[in-house]
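Heads up, one of the protein chains got dropped from this complex, but the rest are sitting where they should.
Moving on, here comes chain A:
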Amino acid sequence: MHGLNIDYMLGLVPVILGYVPLTIGMALAAMVGALLLACLMAVERVMRVPVLDQFVQLFISFFRGTPLLVQLFLFYYGLPQILPVLSGINGVTAAIIGLTLHFSAYMAESIRAAILGVDRSQWEAAQAVGMTQAQSMRRIVLPQAARVAAPTLVNYFIDMIKSTSLAFTLGVTEMMGATQKEAAGSFLYFEAFLVVAVLYWAIVETLAFLQRLLERHLNKAIAR
């Protein structure tokens, strides 16, 4: 056992910080994609569009029912073998697509539950003033569902940021990949992975702070 090599750790911080933009970028891109997809699926699940509904249920079931790592390998290493168009896909794109699909399945269920939680009278009031179903959903029900779903969705985003570390298994040099390379060169595994752990933790704590601001904003409609 040796003492912690503090100098090495401090030197590593700026190196890994250089990969934060890629990590956040992948998570943000996947979050935007997942949110859009999840909203569409949630609305579909509430409306129960024939045929489409069975497809969406199967989609959600598959992406919730299999490990993210397996899905990423399937996209990156597996799919190009049967679909040659995909053979040029790079690790970052594959990771973003994998994260988007995986998390959209979870988020769709949260948003669906939040939509169903909006009081029926809100639907009725919207219909009574002559709004179409789509208008009622977009202008009255979804904004109220968003307030309920927001904490859970931010949690998924946090999970997503941490899950970008799996992209390193697709050969992407992001925070985790960079740390792995550094550690392999210095053999200071404990120091290296401790630094990257603390950096992930700091990012997540920053987000948790933003989450509280967001919730305060969304809650103003029910504040007295």
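What we mean here is this: contacts are C-beta pairs under 8 Å (C-beta built on N, C-alpha and C of every residue); 3 or more make two chains touch, one makes a residue touch a chain; residues count from 1.
Note that contacts and distances are computed from a predicted model.
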Next item on the list: Using the UniProt record as the reference, specify the protein name of the hidden chain from among "3-oxoacyl-[acyl-carrier-protein] reductase", "Arginine ABC transporter ATP-binding protein", "Electron transfer flavoprotein small subunit" or "Formylmethanofuran dehydrogenase, subunit B".
Entry: "Arginine ABC transporter ATP-binding protein"
Checklist line | Residue among A:Val13, A:Val70, A:Leu116 or A:Val129 that touches the chain left out of view | finding: A:Val129
Notebook entry, point to check: Which chain A residues touch the hidden chain?
Noted result: 119, 121-122, 124-132, 135, 139-140, 143-144, 147, 220-224
